[in-house]
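With one protein chain withheld, the remaining protein chains of the complex are depicted in position.
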């Protein structure tokens, strides 16, 4: 990035109609490790690549469970994501308290979108430096939403954000038509394959650097949901093995659509 | 200090006389201390695939039959009917509140709606909040409709924020006169789940008639609604049929007394 006179705050347009602070915030998203999300008719899945800042440190948390029916994956500033996820947790609890209802996903995502937007229009405020993928189910089925620091939100069929996420997106675009009817396991494997595309040359998917979040519907109505569950460590081995080098072919054949 | 902690910190009765609570009744800010124009009973009964709810069209001012065409059943979002007993102006306030809630929910064009259960939770919070501010909404409400799974839902909320649910419910005078009759046809949930719509409507109409015979603040013009998954069938100008006043002859107090 080059310095210019129009990037000192997030309320001033450049003569070209750009708000540089917001664009810089989007760069922060691209610095974060990649996360992938995708939906079928029955499930929504988040997979994330975890990084550790140094050999001695723990891995950064990438997937957060918000409520029974939804969770998120983040790319960018984890601390900003925590602020947003705390807010989302409060909104979800408040909906359950006042209406006895699981908050509809679109409404929750709109509320963080509105929050992020105000940061781009008030002097002295800073945009959130984080992008989110929000996956969950509500009365209208499974959903995946993308959130950007600009306050932009949109519903996606599949999405990837973060470092080198273009490779993952290419995979998702190529396999787009397989997702809608994919089963739970199949969807997770597609997610991991997309994630794998984005890996740096010398990196591999391991149980240490993978996080998976799954949520889905089992039948009619909100009572019959498979609540958002976060898988880490040994719990992701089953899937990591399926996309591991060499296991590729057998996995493809043995991959049944679970009922 | 003596051995009675209850007396600690209070002026001694034998010196100052008993504490005068009178000022509490005339504090500077006056909230509603009693209802003004009131509606009487609301009755409701669950059946196989829905709920029947009824209330007469009278609003009384004390013992004066003040308004004879007041509709006390209110539709919400084609899924729910709320029946109001108690203060009519508070009912009209709640009606406006529900209108704005309906608009808020429909905003954004999402297909999410509040079901009867959600609406009851919301209304009970409103009632409880107002009672906690010592400024109650002087009503008892019955909420009839379907819950999140499409099963019949019927519950009550009152001016104290108390809530309960039952196969049959009746407010005010109806709790004494109609509830025993309704419990005869629907003793428990299993019995209610066997009732047909015709049986349920018949039981409610009979109860309305008994109430008109014995409740001095009632009217033979009433509203009745049937809520099923097919929608709401609300009739607001019904007249009690097949009244029999033969019994009145035998009772001293009806009409002119000759002996």
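Here the chain labels run A and B in written order, and each chain numbers its own residues starting at 1.
The rule is simple: a residue touches a chain if its C-beta (ideal position, glycine included) is under 8 Å from a C-beta of that chain, and two chains touch if they have at least 3 such contacts.
In this text, contacts and distances are computed from a predicted model.
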Listed names "GH19590", "U6 snRNA-associated Sm-like protein LSm6", "RAS guanyl releasing protein 2" or "N-terminal nucleophile aminohydrolases (Ntn hydrolases)", matching UniProt entry of the absent chain: "N-terminal nucleophile aminohydrolases (Ntn hydrolases)"
Contact list for the unshown chain, restricted to visible chains: A, B
Residue touching the undisplayed chain, where the options are B:68, B:99, B:132 or B:243: B:132
Options B:2, B:34 or B:111, residue touching the unrepresented chain: B:34
Touch with the omitted chain, as defined above, among A:89, A:107 or A:164: A:89
Hidden partner interface residues of chain B, rising order: 6, 18-22, 24-25, 31-34, 124, 128, 131-132, 134, 136, 156, 160-166, 169, 175-176, 179, 188
Touching residues on chain A - with respect to the absent chain: 65, 68, 89, 93, 96-97, 102, 227
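The definition used in the following text is that only the chains that are shown with their structure count from here on.
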For chain A paired with chain B, centre-to-centre distance based on mean C-alpha positions, whole Å: 47
Residues of chain B that touch chain A when the two form their complex: 108, 110-112, 114, 117-119, 121-122, 125, 148-150
Chain B-touching residues of chain A, taken from the complex the two chains share: 97-101, 104, 106-107, 110, 138-140, 220-223
